[in-house]
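I have a structure here, written as structure tokens, and I will follow up with some questions on it.
Shown here: the complex without one of its protein chains, the others still in place.
For chain A:
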Amino acid sequence: MADAEAGKKIFIQKCAQCHTVEKGGKHKTGPNLWGLFGRKTGQAPGFSYTEANKSKGIIWGEQTLMEYLENPKKYIPGTKMIFAGLKKKSEREDLIEYLKRATSS
């Protein structure tokens, strides 16, 4: 059972250096993630994505995020995101559960 509380901690520890989640949150090294679910890759307004990310062409959701977050550079070759990935399935599930709630109203 996915644990959003655990996911929040994972986000703060491993993602918050480069990303914010809240509506109107600033872009940092990576884009603000508000509105992520249901959106095509590379579409957060105002962020300068790599061509690779913009043209990946999938919609972000639970399945695609599970795959992406395991090994981002394999899923989007050419990405500039420096993140080796979360090997543990349960961690990815927890993080995605948190993101679902934190990036939408």
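As a convention for this text, a contact is a pair of C-beta atoms (placed from the backbone, for glycine too) under 8 Å apart; a residue touches a chain by one contact, two chains touch by 3 or more; residues count from 1.
Going forward, contacts and distances are computed from a predicted model.
Trainee: When one chain of this assembly is omitted, its UniProt record names it as which of these: "Small ribosomal subunit protein uS2m", "Insulin-induced gene protein", "Leucine-rich alpha-2-glycoprotein isoform X3" or "Cullin family profile domain-containing protein"?
Mentor: Its record in UniProt gives the absent chain the protein name "Leucine-rich alpha-2-glycoprotein isoform X3".
Trainee: Applying the definition given at the start, please give the residues of chain A touching the unseen chain.
Mentor: Its contact residues with the unshown chain are 5-6, 8-9, 12-13, 16-17, 50-52, 54-57, 73-74, 77-78, 80, 82, 84.
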